[in-house]
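For reference, the structure I am asking about is given below.
The complex is shown incomplete by one protein chain, all other protein chains being positioned as in the whole.
Should a chain be cited, it is by its letter among A and B, assigned in written order, with residues numbered from 1 in that chain.
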Amino acid sequence: MAFSVEEVREKTREIVQPWKTGKGGLIPILQKVQETVGYLPEESLVTISREMKIPLSEIYGVATFYAQFHLTPRGRHIVRVCRGTACHVRGSLKIIDSVKKMLHVEENGTTEDLRFTLEPVACLGACGLAPVMMVDSQTFGRLTPDKVKGILDTFE
Amino acid sequence: MSEITLVIDGVECKGSQGDTILQVARANDVYIPTLCFMDGLTPIGSCRMCVVEAEGSNKLLTACTSPVTEGMKILTKTDRLIQYRRQILELLFAGRNHFCMFCSQSGDCELQRLAIEHGMDSVRYPFLYSDFHNDASDPNIQVDHNRCILCLRCIRVCSEKVGAHTLDLEKRGWGTTVTADLGQQLGKSETCVTCGACAQVCPTGTITLRDFVYRGRRTDCDSQVETLCPLCPVGCKIKAYVRTGSVVRVEGLSTASADGGQLCSKGRWWLPSSTERERLAVPMIREGSSFREASWDEALSLVAEKMTPALESGKAGALISEISTDEELAVMSSFFRDTMKMDKVDGFYGNQLRGFVEGFKPFARQGVRPFTGAHHILESDAILVLDADPQEEAPVVASYIRVSTIIGRAKLVNVSSGKNPFEGITDADLRVSGKEMKALLVALREGGAGGAVPENVKGALEILKGAKKPIVVLGSNLAKTPELVTEALNLAVACGAPFDDGLAVVPMFLASNSLGALNTVTGGKDWLSEGDLDFLYVHSTGMVDEDTHSLNAMTRARFVVVQTPFMVHPLVQMADVLLPVPAWFERSGHYCTLEGDRRKMNVVVPPQGNLKGLGVIMKELAAKLGRTLQEASTAPCENVYVAKAAPDKAQIVTTKEVR
Partner (left out) sequence: MQIYRSHILVCGGTGCVSGGSKDVIDEFQKELERRKLDKEVLVVHTGCHGMCELGPIVVVYPEGTFYCRVQKTDVAELVEEHIYKGRPVSRLMYAGSEEMPVVPHYKEIPFYSKQERIALANCGYINPDNIDEYIARRGYEGLGKVLSGMTPAQVIDEMKASGLRGRGGAGFPTGLKWSFCAASKGDKKYVICNADEGDPGAFMDRSILEGDPHCVIEGMMIGAYAMGADEGYIYCRAEYPLAIQRLKTAIAQAEEYGLLGQNIMGTDFSFTVHIKEGAGAFVCGEETALMASIEGRRGMPRPRPPFPANSGLWEKPSNINNVETWANVPRIMVNGAEWYSSMGTDKSKGTKVFALTGKVKHTGLVEVPMGITLREIIFDIGGGILDDKKFKAVQIGGPSGGCLTEDHLDAKVSYESLTALGAIMGSGGLVVMDETTCMVDVAKFFLTFVQKESCGKCPFCRIGTKRMLEILERITAGEGKMEDLDTLEQLALMVRTGSLCGLGQTAPNPVLTTLKYFRDEYVAHIKDKKCPAGACTALVKYSIDPAVCIGCTKCARNCPASCIAGEVKKPHVIDSEKCIRCGNCKEVCPVGAVSVE
């Protein structure tokens, strides 16, 4: 998903278009850009600022406020390990440790080959399956540290 | 507004519906400590210092955001509240690096003052020695984030008043910091206009201005004088801080006023630095390639001697700075025009001013005031910028335009021959040559009735059509072609929504008291370009560089007298006689501002030594010439463009009338 600077601008302009007349568009725009480009590149933010008449610093403030947004490229697969209460009492710390060891990354880090990004999340809302992790949009429950490798191996 | 009666600390107070507890308390001289609150900025209730108790509720209310209600009983100084406030101060002090003895703002700091006030002699938490960024990237503004308490005043003033919105918050929670643009250092910001408003509102030593620090705390200054900034026609109201004869700091007067207590980069830096500039203290007479000091008597005698023959041959001229006060302009006018009967008198920006006047004429004849106070831009919902660059011409006007566009969601149409000064916030941007401008203005006025309208003009047309309160900003460049000025005014009339004080037009005059110059020193025509002079009398305030047009005229004059407070180059090199005059901070008088009111300038630092006021000098020179200085026959600026007809009575004028 590597785009040239011009392509990023062009895609951003397309994304912005339907929101130009309405209000409250900034967050959906950022979400769509991140979905398309994989992260929020600077040229995208500048384009949004110009097209939407929203000051740069305000966009940056929003992009850094919400946990969902990322200003640097991320892995092809996002590993979200739940750190909610139910998972905590059922040992999610060990799950996250084993992911860290396996991928050699810290929390919110991305592997060098851009394959995985590890992200602890507050709660995935699948407490019944604790401890839980999500890889992209797939949920894996009732984890033990030794199950982690098998799961991650299925993602290229 | 219905009246509300409440009791604060046992005292019955009156307020109006919609007032906050803090407003009523302050109006009744009840002190409530505040930190994030600032008059004129949106209250956010974040610092929690202004918490008060309402009888019958366990909840704490922030006085700055809570409206008063009938019969409320408010307590502002209970033990419980004082404990809370002290706790906040301790958390703030231990949270980041507030070590007063190393801070330039110690003594001026609001956090420190509150700590003292609350008897905070110790902090129960270990200091965290925060390691946030110390941003020294800007040559003028220093930001040490380790001293930031996140009151957000800087962010609010930057967005709500300056409209630059350079600053905002980054991240959240404990790691939240103030940042510029896309997380840039301030010095690398593309949107910062370096006005220094952020530093002015900062309650701690986080944002400081290098030129001001360690030159004297506000509290240590010998005097604080309210005056105006004479650098541009907006004439911002300012407070000048004086210490040992120097202006060490200037601040906009109040964030609560229409201009938001702003100062632009011109005023903020130039005014205080000017007190350190090299002064012309005594009269000087040229000797070869240098000057020698002379007595007033000798210097004035020489001036009179050279002036007399030139007057007779009609080859004497006078150039008077329009940055002068009404009173000074009246003196100069009475000397040259009434006493010496000279006709070659003009201001430095005579051509520009005559252009505007010419363009205004048909409307002045209708008795309509052809322009409005600049702050009305804040009330408009569509702004048409015609060949203007307000950030250069009058930066606070640019602030008005940005605030109106970004916060007020006004539509912005830029029409220019060159670069768009508001790139990124413009809704329609039309690039036209000077020749095409008139056709465009007519097309916009006629709403496309005159024929096919180009695609890009359609957008602008729709914006103007849809606007309820459009306003037109005329660039100084436009004055070169008076008929464009008239067409622009025609367009404003056609839009049909004038303001109470005049047509919805803001002209970018170049000099601060252009309106005062109109009836006094501004000449009827451009004599400066016509032929050589034997004698030229130049009165400069030394505040802005003279343009090449004036300098060229000086090189062609055989004898040049320059009256100036500063040793300004290259102006000074052109002089045969130099006469000292008081600088801005030593003068008083009035300016007729773009804001539509007449503002008073006060003496900030009393003149010292051998300086003479302008009236005295001109009186003595008249005597040397064997005349008596006449009373000024011309009216001061308050009589210029006084509305005789309501602005909504204005009629569109025909092209014939324009000519």
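The rule is simple: a residue touches a chain if its C-beta (ideal position, glycine included) is under 8 Å from a C-beta of that chain, and two chains touch if they have at least 3 such contacts.
None of the values given here were measured: they were computed from a predicted structure.
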item	value
Full-complex contact with the absent chain, from A:Y39, A:F69 or A:F155	A:F69
Chain not shown: contacting residue from A:V8, A:L30, A:L56 or A:L118	A:L30
Contact set of subunit A toward the excluded chain (per top definition)	23-28, 30-31, 54, 58, 61-62, 65-69, 80, 83-90, 94, 121-130, 132, 137-141
In subunit B, positions touching the absent partner	44-48, 51, 58-60, 62, 65-67, 83-84, 87-88, 91-92, 94-95, 124-125, 149-150, 169, 171-176
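Rule of thumb we're sticking to: only the chains that are shown with their structure count from here on.
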item	value
Centroid distance [mean C-alpha coordinates] between subunit B and subunit A, Å	46
Partner subunit B, residues of subunit A touching it in the complex	42, 45-46, 49-50, 53, 55-61, 64-65
Residue ranges of subunit B in contact with subunit A within the complex	159, 164-172, 179-183, 191, 405-406, 423-425, 427
